[in-house]
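With one protein chain held back, the other chains of the complex are shown just where they sit.
Coming up: subunit A.
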Amino acid sequence: MPDSGFPWPIETTRLDNGLRVVVSEDRTAPAVAVNLWYDVGSRHEPAGQTGFAHLFEHLMFEGSVNVAKTEHMKLIQGAGGSLNATTNPDRTNYFETVPAEHLELALWLEADRMGGLVPALTQQTLDNQRDVVKNERRQRYENVPYGDAWLRLLPLLYPPGHPYHHATIGSMADLNAADLATFQAFHSTYYAPNNAVLTVVGDTEAAEVFALADKYFGGLDARADIPAAPDGRTVPATGRPAVETVTADVPAPRVYVAHRTHPFGTEGYDVTTVLATVLGSGRGSRLYQRLADGERIAQPDLVGAYGVDLAHAPAPLIATATARPGVSAERLRDGLAEVVDELATVPVTAAELDRAKALLSTMWWRQMSTVDGRADTLGRYATQFGDPARAADRLPAWLAVTAEQIAEQAAELLGAADRVILTYLPEEN
């Protein structure tokens, strides 16, 4: 068992304005990953403003005081870099990996949009990116079979008012109502240095990064009163399952079973991670063995289970299966529920546990095999747990999970009364 999941150096500092800076030197390849985690996500959105955190992420690429519209992309790609950004319920991250000699350019670009976005934000830019995001919604959620499953699962898992009740992509109505002043205020409120973590991993050294961070970000002002998102740690049990059945233009019946577990980063969620792997990852998993191979009621490529790594409320565990031709939704639903139920009653064997831990080890080292993967991980642990070095604990924590803990968690959290069941039926039925 490895002592550490992060055997690279980590150095940190905090600028006077509160920006935390994390550096991990690795001279293997002539590249550096630059990663910003902002502690703002869709959990901060009030009713009527769903989708705003994500739409805002798009606006961050559209120019700032010293950077013209679309120039950000041009400069990073023109430097040979890769870049992107993502928004989820918890946070928004921005990242680029560039040949090492362009580190300073990347830091300058990030500082300019952290400190200088509002004066450059125009109605025309907002309208254009609103259209882009609406097309993203059509492409990813509306125009594909089962594409809206996540949009349907969240409100079944979390009650109205809970920060995870609505999906990050937001509603078309709210996106249509988005006005410029709201976005200017959004930036002023959340895009402050003391609400962010800057991580740099790769062909550089801490002293260089700290000096550059101070040069480019040091002149930005901290913000004193950043509002917290609503507290979602406690989700009252309803005592009965939440069940939804959708008839839609889909090619076969599909069932999702979901439960609230523990927040990411807790010992309980480490158990969930291993449990999900035992249940639904790979051909040796219980779901595959029982539903795809054994009873042969589920399509082999479309059966699985996974936890969604959210840190600010009990995170979802989702198991799903799609019916083989001729298999009814009821039969599939019963089969899926039975396998989940058995996690509490049929002990996980040593072989099952070893298999899950081996798969998780490979997954961890795959994430660690690139500078960008490492930078995002350090940014996560610095943002969510206050210390990037805690990244080293995750893999050992998974490897320490026992079969008893899995059975206990299944008995405690995966009962029928706490279950969400979403079923899709083809229209022909």
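As a convention for this text, a contact is a pair of C-beta atoms (placed from the backbone, for glycine too) under 8 Å apart; a residue touches a chain by one contact, two chains touch by 3 or more; residues count from 1.
As a convention for this text, contacts and distances are computed from a predicted model.
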Protein name as given in UniProt for the chain not displayed, "Predicted Zn-dependent peptidase", "Sugar ABC transporter permease", "Acyl dehydratase" or "Protein NrdI": "Predicted Zn-dependent peptidase"
Given A:11, A:104, A:174 or A:244, the one touching the chain that is not displayed: A:104
Touching residue (missing chain; options A:47, A:65 or A:411): A:65
Residue in contact with the excluded chain [from A:132, A:173 or A:416]: A:132
Missing-partner contacts on subunit A, residue numbers: 28-31, 65-66, 69-70, 73-75, 77-82, 97-105, 108, 111-112, 115-116, 127-136, 138-140, 142-145, 203, 215-216, 219-221, 249-252, 282-284, 288-289, 293, 296, 299-302, 322, 324-325, 351, 354-355, 358-359, 361-362, 365-366, 368-371
